[in-house]
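Note that this complex is displayed minus one protein chain, with the remaining chains in position.
Up next is chain A:
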Amino acid sequence: MLLQKMPAVKGDGMRGLAVFISDIRNCKSKEAELKRINKELANIRSKFKGDKTLDGYQKKKYVCKLLFIFLLGNDIDFGHMEAVNLLSSNKYTEKQIGYLFISVLIEQQSDLMKLIVQGIRNDLTSRNPVHVNLALQCISNMGSREMVEAFCTDLPKLLVSGETIDFVKQSAALCILKLFRNSPDSFQPGEYASRIVHLLNDSHMGVVTSAASLIEALSKKWPEEYKGAVPLAISRLSRIVTATYTDLQDYTYYFVPAPWLCVKLLRLLQNYPPPDDPSNKARLLECLEGILNKAQDAPKSKKVQHSNAKNAVLFEAIALIIHMDSEPQLLVRACNQLGTFLSHRETNLRYLALESMCLLATSEFSHDAVKKHQETIINSLKTERDVSVRQRAVDLLYAMCDRSNANQIVAEMLTYLETADYSIREEMVLKVAILAEKYATDYTWYVDVILKLIRIAGDYVSEEVWYRVIQIVVNREDVQGYAAKTVFEALQRPACHENMVKVGGYILGEFGNFIAGDERSTAKIQFELLHSKFHLCSITTRCLLLTTYIKFCNLFPEVKPLVQQVFQTDHNLRNPDAELQQRSIEYLQMAKLASGDVLATILEVMPAFPEKESSLLAKLKKSKPQLEEIEREEKEKRAKPSAVMSEGSTSLVDFDSSSDNTATLADVFGNSSAPGLTLNSDEVEIANKADISKFVTKSNAILWEDDYIQVGCKLETRNNLGRLGMFYGNKTSQPFNKFTPIITCPGALAVQLQAQAKPVEPLVAAGTQVQQLINFVCVQEFQKMPIMNIKFTFTDRAGAIQNFDKNFYLPLFISKFFEPTNMTSEQFFNRWKSLGAASQEAQKIFAAQSPMETATIETKLKGFGANLLTEVDPNPDNYVCAGIIHTQTQQIGTLIRLEPNKQAKMYRLTIRSSKDTVVQTLVDLLGNQF
């Protein structure tokens, strides 16, 4: 195919065109070609100008010539009018060529736009569907502002009209999509939503495919209006996936049924959370499993097209599984499937597998599964011949890096950096720097990594990277001596990058005194070492070194004369660079005139830098916008890096709440164990403190009851959202007045849990009940409970008016945001083992407070929220549960194991979770329930 062979000049071939093209191709030189082109342009121009009787055929021929000339790289500045004229021709062939010229050559700001729009409008209303289609093609090819304004109301009508024939519908859907992409605000969400959604049921597969593309885009903007598409997409998908390929006739591509449509539907479903409706969900899971199963089947054809199409669907299905992030089993299967692709002989698959794994690595469930492939991934970094694939491997290593493997990954990346392609070095340097900082448990390691970075890829170390290492060294006393020693050694190497001189200059200027005691690195040796590099450096580095020197004057008075000599040289004192000259003069005077005390004050060690997000991340995001998303998700899903640079509090959130002084102080004093249920910082008296814990294992109960009022509550939660129904019953024969329930989230809870209460009427009539709904959003894990203050006035039995004013805990515990998860025994214990770190486990051994009956225990565990797993623990007496705690910022996988000892009437409760701050809270909650 596509071998050099004769062009078949068809019957209608435009001979003039063929001849012209042949002429051009025969031109021996660029000049000759240009000459021939200019000759032709002049000819066409004169024809267009002079010959009014040009027929359609001739115009078409000239337009084709112009297109050819344009393709060769010559600007065409005429012929537009003729093209517009062709467009209004009644003949299809002329119209077609007119449209072609316009869509290739006309700029959006053209003066002719009005005429063009008019022409398109005429064709859109034409009875001839072929003309309508030409118009639609032109609109979407141009997609300009004018087009949006002119057609944004007509097109949706055309799309949903019953009279429109299939292939026009197909074009109309895409045409709307294009205009919508270019100007989303010009469209209204609701009007045609349900009719557009129903195009997914169309009998014509082409229409369904176009509609799926359109709905995919619209539902991103208006998820509510288009959510009806979810069940339809699932059922359509299910029909395709379960169909044998003969059912779809023409839309089967190399034995794969409608691959493009499947891809679109799977994309569309990624705009929504997993379906709530159990039958839909089951159907979707069946599809996804079906697609994964098909990947195992023997190929139906050896052609690459067959495997391409099949895998296109597979990758999209995996993307959906990752998006749903709720089916551990599927996630692990997806990961295994990608794992097999990692060593596939087809390079494209290796590339895509690495890319998809990047997303998997950020999921709670599959992070560990991805780590199993670490060796393969490192290997592809080393051996892969294709730089695009290596780049993906770098991205994946970056995404899968955590505390446990940071050392190895950073080391591998450093090794690779020495031979890496120039195009990706800067990004790699950034990534290594970020990982080293994020997962540093030992800052000497961090300093080593960064210095090594500068050594092997100095040119690619941007300012942000070396600024950052200095910030960290300045802020952390424990590493300063080590840093001074290490930079000193690095500077001694024969070849030394300028960035190393900068870092070395800065660090020695601040902390050179730490190593000056060693006779191998006395002040004089340090100074001479730095100064030996001075003349090789750029002006900015020299300026920095001058500052180091003056700092030396303060640190080591004995080198002062040497330093003064340097300042005094003509080369510095009269340097044409103003900054350098000024520093020399000022520092010289300072060294000469200022007393030791003054120098010591001016040249004191730099104060610690204010803490903020690493500037490196910002830089990386800027250079790779698509990373931001991954980065964000990653942040949400994983615990904060251990190396938080500020001392003290583990969570910055605590500082946000000034009202909660005790808690803040407790944090500052390093009271790191998570506060339990009753924190002594509650300033108010809580009326239901004693029995609030009964709500730990149930959702509906009476919160408070006395002679006058009964307060009931009922809690429903889904993911990280909760809805609490409060019922206030007036038990007296007189109304309650000024009834005001106020909810507060004290202290840090204000940030962790958002509460929004619907207002209630201030009057509760005698013997009636009012209801109030409170919505909660669990933003992050929390320990305390929100407090409800209820105030009202009532009439007591004696007829006196009384005030009621009490505070109540509301039964909102972190455990309420559990989503039960199912696991097999193997999965459970694998996961259990992987959560082995001491901080991830909390345990409590306690005596039974109530009879140890299986049914009661099970009810309570189920009520706690996690899924009670049967036949998982090898010991049938034990109870194990698994669940995910949903917060807005992350999902926290949690495993629970309760081991009763009936003889001793004791329990041992162990909870493991990916988030260390949660385990203690959960143990405290559950530990007093049995």
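Of note:
The rule we apply is simple: a residue touches a chain if its C-beta (ideal position, glycine included) is under 8 Å from a C-beta of that chain, and two chains touch if they have at least 3 such contacts; residues count from 1.
In this text, contacts and distances are computed from a predicted model.
As stated in its UniProt record, the chain not included in the shown complex is "AP complex mu/sigma subunit domain-containing protein", which appears among "Cbp6 protein", "Mediator of RNA polymerase II transcription subunit 18", "AP complex mu/sigma subunit domain-containing protein" or "Coiled-coil domain-containing protein 22 homolog".
Interface note: of A:D123, A:E146, A:E225 or A:E316, the residue touching the hidden chain in the full complex is A:E316. Remark: the omitted chain is touched by one listed residue; of A:F48, A:F151, A:Y253 or A:Y587 this is A:Y253.
Within the whole complex, the absent chain has one touching residue among A:V104, A:A411 or A:V777, and that is A:V104.
One of A:Q305, A:Q582 or A:N737 touches the chain omitted from the figure, and that residue is A:Q305.
Although one chain is not displayed, its contacts with chain A can still be listed: residues 1-23, 25-26, 43, 47, 55-58, 60-61, 64, 67-68, 70-75, 91-93, 96-97, 100, 104, 107-108, 130, 136-137, 139-143, 167, 170-171, 174-175, 177-178, 181, 205-206, 209-210, 213, 216, 250-251, 253, 259-260, 263, 267, 305, 308-309, 311-312, 315-316, 347-348, 350-352, 385-386, 388-389, 391, 423, 623-626.
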